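Structure incoming, see below.
With one protein chain withheld, the remaining protein chains of the complex are depicted in position.
Chains: A, B and C, in written order; residue numbering restarts at 1 for each.
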């Protein structure tokens, strides 16, 4: 099973819609224990991505993702700039020159992005950041690649389930990274906006690629298209 | 008919109660077209008067009123300081050395106070200030003195009626003096807090001296004891 | 009440005690009369410039005391003119053979208090004169009212009179400076919120989330009209036109441009306004020789602004450039 560059572009375009639509909602979630800028920061970058994506020179997946990383570095402030910029950049490095990627290659891109984000921000699994969604997704992809799974729809659905589940399973945790960590115990019982964003994006991808799936966490249900 | 110094002192003490009780209400009224400080300014001075009145050296009515004028000059800010301070001072000047005053002398004290206030602030009848209550009261007192009226209770009631009526009769006017004059036509349809204060004081005096009378203007009804 | 306050009745003396504590070398005061003066004055050969008005306009008025600015000032309760005694004690404390000039912002309460105090002081042979500041174009002037208010333009009158007095000019000369500056300065203000005097504990007026008050003074009194809130550039155009048309200012004039915050508006927003106001000056051919962006005359924590234009000549520019020092400082 190979994933075409066109599908990756479609996923990015869908992501931009998700993020821009939730500009204020994601910021409201960030305001519960953080500083209320997450949605705005991300949307600032993805508005540019949405507009530029059709026109940019994108000979291959790696070049396309590198360009996205540069847009994020120029336009996204806050922690989200370095986190998402690093993610795109690290994924770009291992997809240089490819116009389609295998499932194993996709798993490698996500894995490299996750490693890069962990190195940049120092967060671990359980610190109540978007890594709590991304790390299990990465493991699921690695396993799927190793097992030679071919049903991409089922795999996407299962990744979305994982991320969506992370919203509820991390809700009661105290944040250890980001601004939310500086309010101490008060971050418990608030959802992490980064995890909500990842879960919403994956759920919106399901819809975009014709995979049936209903959101579970209330925040994700509220945020999906 | 003579009015004793003790009765004048009792009237002042009652006035202090009226003003202190309405500190916030009179300020709220001043906030409708003015700057919301009238009640607070006046109460600041009358709290001192209430406290000091029993103790101050007051050989005669004039000396007592002069002392009140000095307290007002020291403690009352805003327009109310010079207005009420001048009023007490001018009344004091024509009651020097007296331990009781005749009705004609009382009319003279009020008349001198009104003239002083008009000279100090430049306001005329119809400018929507407390003079719109005081000027007709002064005329009523002059007439009563000329006619040799002896029913002090009836006279007090009729003065209170006049002041109370001024609240409603001036309500629709545009203020020409004080801060309310600087908002232009917007001062129309708001009661003048100074007129409300005079009407409330006179109504409270009725009660203090056993004269039956019900307030008419809604603001006065709200402010009386 | 969202305020740092102990007993509201002690708010003014407590904050003034703080100003004195923070400036022990520069200032001294008499808190019984809510008065603060330069420690090094009065001087027999120098005119004293004094002012006094309600509190809540900080840095005006007691925080405008210092070399090159006011020699002394007293404050009333928040938004209420100072009591007559405070005015009188302030004149007396700054009395000097060279004379005292009282700069009065045109509010009836202030005028009555200072009129009375000046009468008493003159009766005691103190040399004292008064000047009335009235730069607010929002108020329609008329024979039947007290006339235009004194608002943020007051800063320029204080600054220039302070500089002229420091130069050793006579009482008549310093008053002439006040007249000249006042004749050439115009201000218009606008509020987005009301404000809460500590003793009152509640906002002076109610205002909708999408509304603004146009033509406000500095006491939380309502303005001339209420309107729907507009983008910053349109607000700037409206205020700017009101001041620039009034004098009128003409192409080629050199001006000082002030964007004053009323207390609750953060610096970044004031600079958004300044950005547009400077462009409007340029469009009219006015050269902004000096600019002032910040809080000069406030209405406690009201969100809002005023725009002030002062037409310059060489003399006024010299006074504006002269050194001065007050309780307001950064470093």
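Before moving on, here are some points about what is shown:
In the analysis below, a residue touches a chain if its C-beta (ideal position, glycine included) is under 8 Å from a C-beta of that chain, and two chains touch if they have at least 3 such contacts.
Computed from a prediction, not measured in an experiment: that's the story for all the values here.
The absent chain, not drawn in this view, touches the displayed chains A, C throughout the complex. Within the set A:33, A:114 or A:155, the residue that contacts the chain not displayed is A:33.
Residue A:83 is the one among A:12, A:49, A:83 or A:217 that touches the chain not shown.
Of the candidate positions C:216, C:235, C:286 or C:310, contact with the hidden chain is made by C:235.
Listed residues C:199, C:293 or C:310: the one in touch with the omitted chain is C:293.
Within the whole complex, the absent chain has one touching residue among C:117, C:244, C:278 or C:309, and that is C:278. In the full complex, chain A contacts the hidden chain through residues 24, 27-28, 31-37, 40-41, 44, 72-83, 85-86, 120-121, 127, 176-184, 186.
For chain C, the residues touching the absent chain in the complete assembly are 1-7, 11-12, 14-19, 21-22, 55-56, 58-59, 63, 159, 192-193, 209, 229, 231-233, 235, 263-275, 278-279, 291, 293-295, 298, 300-301, 303, 305, 320, 323-324, 326, 328-331.
Methods note: only the chains that are shown with their structure count from here on.
Taken as a contact graph, with one node per protein chain and an edge wherever two chains touch, the assembly fits none of the named shapes, being neither a line, a ring, a star nor a complete graph. Averaging Cα coordinates per chain places chain B and chain C 32 Å apart. Centres computed as Cα averages put chain A at a distance of 73 Å from chain B.
For this pair, chain A with chain C, the centres built from the Cα atoms lie 54 Å apart.
Shared interface positions of chain C, defined as residues touching 2 or more other chains, are absent.
In chain A, no residue reaches two or more other chains under the touch definition.
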